[in-house]
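Worksheet for the structure shown next.
Missing here is one protein chain; the remaining ones are kept as they sit in the complex.
Let's look at chain A:
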Amino acid sequence: MNEWVGEDFPCLLIKSDIETTNIIWLNPFAYDYLGLKKPVEAKIANIVSKASLIFYESYIKPIILANGKYLEVQITLISEGGRRVPAVANLTLSDNIVYWAIYVAKERDKLYQELLEARDLLEKKTEELTAVSRKDSLTPLLNRRAAKDDINVLITQSSRAFFPLSFLLLDIDFFKDINDTFGHDEGDKVLVALSNLLLKQVRETDVVARWGGEEFLIVLYNANIESIKSFSDRLHNAIETIVLPNGNPLTVSIGGAVLEQDELKESDVIAAQLLKADKALYSAKDNQRAHTRIFDKEKGFIRL
């Protein structure tokens, strides 16, 4: 008992064997707090929670083996009577002995728990706000800004390992007449119906957005002219199933452009592709509408 004289520090001091995790020495406070009897035959596994043990094996031990120390790590102690107590430990390693200095940290743990909850709430709010800020106000599609973000991600991927991207601008034929004849509510219904249809027709990797009033942008992932053709055939057919109040089917005109590898160097890739797609769209509009045209560098406009 003599060794204990003059030692009354209110913290747990422990020495353990790095290999066997046997506890080889404790200060009096640690004895009392952990409810251990002499001689001690406990291992680290007996004085910390199972979760703390996983943390010890996955983080603490590798880190002290590499760096010789790990400071301010939170663990859960199993104290006298099996109570679980949050605690903070500083550990150092020397000659295969781990030196633990542990203080009980109930209050600090409460603070951290509150911080965690605040963070989770913040994360949730951020997620919700991000989702709202990306959506078009009327339809379930992406808005212009979100579409640009997503397309830029695709462009970056394509510049790392090239795959073609197809830009399609879609414009509802005679939309002004629809609004004027049937009213704006009906016009809005058409926009929503078409948006839902577009979402069904594209793959998850494609980008589809409401680009302007009655104009939509679709960027097809890894698609060349042949795949645009089969996609646009399907699309025109599907769109005709949307019927206007006067019984006429809805039609759209589409202008497209395929992003070539050398065009990835352009300063504004999206703007350059949209310019080509827009030209093709106007060419389709000027030629009886209700079909798709692709802008091609060599062949000019190709009617699909």
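We adopt the following convention: a residue touches a chain if its C-beta (ideal position, glycine included) is under 8 Å from a C-beta of that chain, and two chains touch if they have at least 3 such contacts; residues count from 1.
Operating definition for what follows: contacts and distances are computed from a predicted model.
Student: Identify the UniProt protein name of the omitted chain, choosing among "Aspartyl/glutamyl-tRNA(Asn/Gln) amidotransferase subunit C", "Sigma factor SigB regulation protein RsbQ", "Phosphoribosylformylglycinamidine synthase subunit PurQ" or "ABC transporter permease".
Tutor: Answer from the UniProt record of the missing subunit chain: "Sigma factor SigB regulation protein RsbQ".
Student: Among A:24, A:97 or A:116, which one is in touch with the chain left out?
Tutor: Within the whole complex, the residue contacting the unshown chain is A:116.
Student: Using the document's contact rule, name the residues of chain A that touch the chain not shown here.
Tutor: Chain A touches the chain not shown through residues 19-21, 45, 49-59, 61-63, 65-67, 72-76, 109, 112-113, 115-116, 119, 122-123, 126, 160-162.
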